[in-house]
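Showing chain A:
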Amino acid sequence: MSHPGQTRLLWIAAIGVPLLFVAIATLQRKMDDTTLAHTSDDEELMLTSGSAVRNISLGYDSLVADIYWTRSVQYYGSRAGVPEAKFDLLWPLLDITTALDSKLTIAYRFGAIFLSEPPPAGAGRPDLAIELVKRGIAANPDNWYLNGDLGFLYYWRIGDYPSAAAAYLQGSKKPNAPPWLGMMAARILEKGGSLETSRMIWSQIYESAQDKTVREKAKEMLLGLRAQEDEQQLDGIAEIYKKRFGHFPASASDLQDAGLVRGVPADPAGYPYVFGSNGESSLDPRSPVVIPPKINPAPAASK
Partner candidate 1 sequence: MSATVTPVAINTFREAVRDRVLYNLVLFALIMIGAAILVGEISIGIERLVIINLGLTAISIFGLVMAIFIGVGLVYKEIEKRTLYSLLSKPIRRWEFLVGKYVGLLVTLAANTAFMTLGLAAALFYVGRRFERSDLSILGAIYFILLELALVTALALFFSCFSSPMLSTLYTLAIYIAGVFANELRTIGDFTQNPALLVLTRTLYYLLPNFHNFNAIATAAHGDAIPFSLLWQNTLYAALYVALLLLAAAAVFSRRNLK
Partner candidate 2 sequence: MSTPAIEIEGLTMDFPVGFWRKRMRRSLDNLTFQVDEGEVFGFLGPNGAGKTTTMKLLMGLIFPTSGTARVRGRSIQDVAMHREIGYLPEQPYFYDYLTARELLDYYARFSDYSAPERRERVGKFLARVGLAAAADVQLRKFSKGMLQRVGIAQAILHDPPVVILDEPMSGLDPVGRREVRDIIQALKEQGRTVFFSTHILSDAEMLCDRVAVLAGGKLQGVGAPGAVVGIQAPAMEILFEAREGLALPAGLAEHATRIGGRCRVEVPEQDLYGALEQLRGVQARILSVSPVHPTLEEYFFRLVGGPAASRGLEEISR
């Protein structure tokens, strides 16, 4: 090619190539915007069985397990808190993860919390959670954390106190198990669904959690439980107020003025409690604290 011709081509390329890139990027952006509008929430999982995935992994199961674990966390994280969110794929993802690496304890523990958590914060399938954790216990017989998780599930999600106690008891027998497992078993058998027991369970989860999401959930629960305790106490004080003044307090500051409490009773988020006409205390509607729903204990007959 002649010299001037070659230089011209270089110039055209120097200008044209970046321009074309810009054009391509703009087009891609446009395409993404339109498809995003049409995107439904449906994410596809092509392979749903653990053994199918294991066959594809060609022996590199451990790494593929990590990939599926990452997917599980992202799947949950992108949907948590979104109204009307569904978590249909959480179970298959965790199922595959643990099938590929049965020693990935963090996956069992994650599933225990978020598979069982009712929507919109979880999949609402305590049965699957229990199955997952049981699998985890079978594959990791020395891991007492998982027994704690199983106990949590029976206690908190299903209200099956005898099974819960049994799970904690079994955990307490494992090597290096801390004493609180045994104590928990005894406590549940003794006191059933008391607030204090619940608080102990969530405290343990908070302390032993390896995953950030799980820890935050536990914290949320603990704050809610504290609010519940506060409310119980406040109801009692409201009764005393009524006896003294002949009517229920109208607000939390009434109690303070009456000298019954020191400072204005406020929830962990700082919002003062409000009182209803029947004297029952409750959270300020603007408060972010959530009181966990009460689980009624299951009938005695259980697995």
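The candidate set was assembled so that all candidates are chains of the complex that A comes from, given by their letters.
A few notes on this one:
Keep this in mind: contacts are C-beta pairs under 8 Å (C-beta built on N, C-alpha and C of every residue); 3 or more make two chains touch, one makes a residue touch a chain; residues count from 1.
Every value quoted in this text rests on a predicted model; they were computed, and no experiment measured them.
Interface remark: chain A makes contact in this complex with candidate 1 (options 1 or 2, touch as defined above). Listing the residues of chain A that touch candidate 1 in their complex gives 55, 58-63, 65-66, 69-70, 73, 101, 103-104, 106, 210-212.
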